[in-house]
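Accompanying notes for the structure given below.
A single protein chain has been omitted from the complex, and every remaining protein chain is retained in its original position.
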Amino acid sequence: MVDMTDGEPLGVAVVGAGYWGPNLVRNFRNAREWTLVAVVDLDLARAREVIGGSTDVLATNDLDEVLARDDVDAVAIATPARTHRGLVEQALRAGKHVLVEKPLADDVESGRSMVEAARANDLVLMADHTYCYTPVVQKIRELVEDGSLGEILFVDSVRINLGLVQPDVDVFWDLAPHDLSILDFVLPGGLRPTGVAAHGSDPLGAGKACVGYLTLPLEGGAMAHVHVNWLSPTKIRQMVIGGSRRTLVWDDLNPQQRLSVFDRGVDLVQQSVDIADRAAATISYRLGDTWAPALPEYEALSRMVGEFAGAIREGRTPRTDGAAGLRVLSVLEAAQTSLRARGALVEVAAETPTLELIR
Amino acid sequence: MVDMTDGEPLGVAVVGAGYWGPNLVRNFRNAREWTLVAVVDLDLARAREVIGGSTDVLATNDLDEVLARDDVDAVAIATPARTHRGLVEQALRAGKHVLVEKPLADDVESGRSMVEAARANDLVLMADHTYCYTPVVQKIRELVEDGSLGEILFVDSVRINLGLVQPDVDVFWDLAPHDLSILDFVLPGGLRPTGVAAHGSDPLGAGKACVGYLTLPLEGGAMAHVHVNWLSPTKIRQMVIGGSRRTLVWDDLNPQQRLSVFDRGVDLVQQSVDIADRAAATISYRLGDTWAPALPEYEALSRMVGEFAGAIREGRTPRTDGAAGLRVLSVLEAAQTSLRARGALVEVAAETPTLELIR
Amino acid sequence: MVDMTDGEPLGVAVVGAGYWGPNLVRNFRNAREWTLVAVVDLDLARAREVIGGSTDVLATNDLDEVLARDDVDAVAIATPARTHRGLVEQALRAGKHVLVEKPLADDVESGRSMVEAARANDLVLMADHTYCYTPVVQKIRELVEDGSLGEILFVDSVRINLGLVQPDVDVFWDLAPHDLSILDFVLPGGLRPTGVAAHGSDPLGAGKACVGYLTLPLEGGAMAHVHVNWLSPTKIRQMVIGGSRRTLVWDDLNPQQRLSVFDRGVDLVQQSVDIADRAAATISYRLGDTWAPALPEYEALSRMVGEFAGAIREGRTPRTDGAAGLRVLSVLEAAQTSLRARGALVEVAAETPTLELIR
Partner (left out) sequence: MVDMTDGEPLGVAVVGAGYWGPNLVRNFRNAREWTLVAVVDLDLARAREVIGGSTDVLATNDLDEVLARDDVDAVAIATPARTHRGLVEQALRAGKHVLVEKPLADDVESGRSMVEAARANDLVLMADHTYCYTPVVQKIRELVEDGSLGEILFVDSVRINLGLVQPDVDVFWDLAPHDLSILDFVLPGGLRPTGVAAHGSDPLGAGKACVGYLTLPLEGGAMAHVHVNWLSPTKIRQMVIGGSRRTLVWDDLNPQQRLSVFDRGVDLVQQSVDIADRAAATISYRLGDTWAPALPEYEALSRMVGEFAGAIREGRTPRTDGAAGLRVLSVLEAAQTSLRARGALVEVAAETPTLELIR
């Protein structure tokens, strides 16, 4: 069903015309690699509204009809998390590649089932970790991969804001998926903490955590930490990734210098012979230049839909595949457990290993 | 021995002429309420150097001699933490009031013993929590006390820097005493968390935590959190205190607007009758003005030595008394325990109750 | 022709479907007070494109046809400055109220003729000084009007950026109309400098000034100054208005604190008797609080089209009338003269006095 010819666009249907769906619709429409075939929503009028005046695209509330079509190669799911598993597995069974909003599902078991279903059917399952396709996160991944930072020593991420207190999820499920999906994308080997400790508080009595902290010890002694907060009067979106060679600071609210790379840090320069002198003898400080790489300008979502097409055409795992979505989900679920255990460090569910798709 | 006449200055000896001692010397000298009688250091040359050309002040390495003098009403201890207990209790036994550097001691048992000794001897024991006497922290306490912030909902404190990795203590013992002593000073009722969870990492292999996070659940559902870090290439010293009425942000590195008070926040405005609508119905947002109060300019230490004199003359507990030092110490010790227990929430040692000094 | 009933919307035609026209189209469409009747452009296809799928609005290249219609009460002109006079006067002769893009015209003589034509025909001529309708500028005007700032002492405006070097105009004509129209809006009595000195440079050899400074002495000893620059690698949009009571700083690129009002300044507190002591005796400093008023959120253009409707219905001068546009134009023309005279201070052309429209 998938046309492997580069020239022919792939057909896609977007399922869910709520908050995020229209962004997907716009980007699939603008992409050379894609033809938008249909928009599916239980609310047919809403589907029509999202499509606008055009008559080329089908508006429907009948998913079965859409999945039966030959000109639909892939489906993008933008519905609430609790519906993901059913819709994704239905689409996979119909032989469609699937892109799914984050979080992948509302529990790890569902997520794992979805990942296995895609694998069994030899189809692409991709998580829409949009932030990973921004120019700045692409650059950060590059800097980690090419060794500019050296070994990762610590990660500190802050995402705070006077935010909309959500009716159905707490501040971890609302905000932390951003931080976690970015960490999964940039850390060598993905996000595989050796445990998760979560501390949250609900000082308003809203019935869920509005302020939260995640601690994620990583292999090799590093630690990642995430601060999410709905009650902060000021908005901060900042991530620091400390490395043995350099440290980067990403300040997303400073468009004039979003990304800074500091050649500053502490080194353990030598092993002292005299054990007693160790600390004194072996510490040195680097106080070098700061560098702010220029970042290209493009819309993250357009790059994301391009990656989805590329993975399908080339029969390969996309950069943010179902397994990535599952790793993020596993951390969120572990955090939930930790929260109930008063912040105790809990293990993250064992992961289904990532396998390359083979045709 | 203490002269209660307002006009007559009190006599003081400074013990320890190392890093901090000279600051005490300078401020005692400049204070109308004090006469600097002696500087004591094992290194007599160092003591002389700190005094300078003056011949009015005694330089000595003999503490007994100093404690025997009638013109010495009080002693200020600026020596390493492990020596505090011995020196403080010796001075108290000699009938001297005592000011002691933070941390109060190197373990809670010592601290408690010192507090009890002061009480038993009816003498002032004061902790040199210098930050509490800065214009900005004085103002913050005022804003908490006069109800400007309402009920405290959360506190987030960040103190990070490319810092000197200390040979003898970890990043918690080096930096967090600042945050904790400030919290003790501004929180109504002092720092009395219901538990402490500490997460630290030593990614350099320096033999001690260089990056650390403290989580302190407070009574009533609020939570305080402290981030200390020696490896950050950028320097941040920021504390956010979120309240039910207003939230303040103290950015110590922004001299042009060190303190901002935001009339912004989230309110639970009403209890909905229909349980299902609860979250939707009861949340509202305040988006009011920001206000940056002008702060007076003075040196914190000069105010601190003034408070020491005031407490002695008026026979009252100083604002940062031994009990305050003990509360800070108890949290540090609990953090140490939590660190060894992989971040588990541990209880803070029961405190000796604060009693007003009665003459 | 104008329907004075509040309930009935006014009809408007937008002339010019280039860069700015579509914004006018969108805002007239969304406004309760307006019905968009037609979009006129020499390029008929472009007019159609701007309208989109709708068939309610006429797309045409025939202005005469539009001006002949009874359901068109007003015309909004968004064409190049050199065409303004002809189009505006044609519309006024046809009995239409007119909104015109800035600058009002490309020379003062044309501007004055347009203002007089509107007056003679008893019609509204309004300048689209969009910035004046932003929340922040509205607030600034309020603060000036209610005396919060006291007497204006100085104004310093900086608008610099790595900007598009324009083919047809220099940096003064490109950027300064923003600053000048704002000054006209907020200064008591409008922008009536006692002279204009302009300094510009063309270091690239682009054939026009790319860096420019305007000095505008005001009555009563105050001075306004404007810095515009296309070559700055950093973007700054900042205006400081110094007053005898308070001083405000508007930093348009700081969304978290766009407007700050400082109760800080220098006072001449008393007239000394002894003439020799004058300066020493009479200076004092205020070092009070800073206040950042919350600003509402709305689109400036929607408020602007509302003001246009209001002025028409109420038969009054709009807040940014033709005379305001003429004052801005006069300063620009004087700047041009000064530039040719190596920065000499030149007079601003005498203005046609503002008269209230009387029906």
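Here the chain labels run A, B and C in written order, and each chain numbers its own residues starting at 1.
As a convention for this text, a contact is a pair of C-beta atoms (placed from the backbone, for glycine too) under 8 Å apart; a residue touches a chain by one contact, two chains touch by 3 or more.
Being a predicted model, the structure only gives us computed values, none of them experimental.
J.: Just one of C:57, C:222, C:239 or C:335 touches the chain that is missing; which is it?
T.: C:222
J.: Based on the whole complex, identify which of C:26, C:264 or C:316 touches the chain you can't see.
T.: C:264
J.: For the chain not shown, which residue from C:91, C:124 or C:197 touches it across the whole complex?
T.: Selected residue, touching the omitted chain: C:197.
J.: Footprint of the hidden chain on subunit B, which residues?
T.: Touch set of subunit B with respect to the missing chain: 52-53, 234-235, 256.
J.: May I ask you to list the residues on subunit A that touch the chain which is not drawn?
T.: Touch set of subunit A with respect to the missing chain: 257, 260, 263-264, 287-294.
J.: In terms of residues, what is the contact footprint of the unshown chain on subunit C?
T.: Contact residues on subunit C toward the absent chain are 151, 153-154, 156, 162, 165-167, 195, 197, 199-207, 210-211, 213, 215, 217, 220-223, 225, 227, 229-234, 240, 242, 244, 247, 249, 262, 264-268, 278-280, 283, 285, 287, 290, 342-345.
One rule holds for everything that comes next: only the chains that are shown with their structure count from here on.
J.: If you average the Cα atoms of each chain, whose average lands nearest the overall Cα average?
T.: Smallest centre-to-centre distance to the global C-alpha mean: chain A.
J.: For subunit B and subunit C, let me know how many angstrom lie between their CA-based centres, rounded off.
T.: Those two chain centres are 54 Å apart.
J.: Distance between subunit A and subunit B based on Cα centroids, please, to the nearest Å.
T.: 41
J.: Which residues belonging to subunit B are in contact with no fewer than two other chains?
T.: Each of 264, 287, 290 in subunit B touches at least two other chains.
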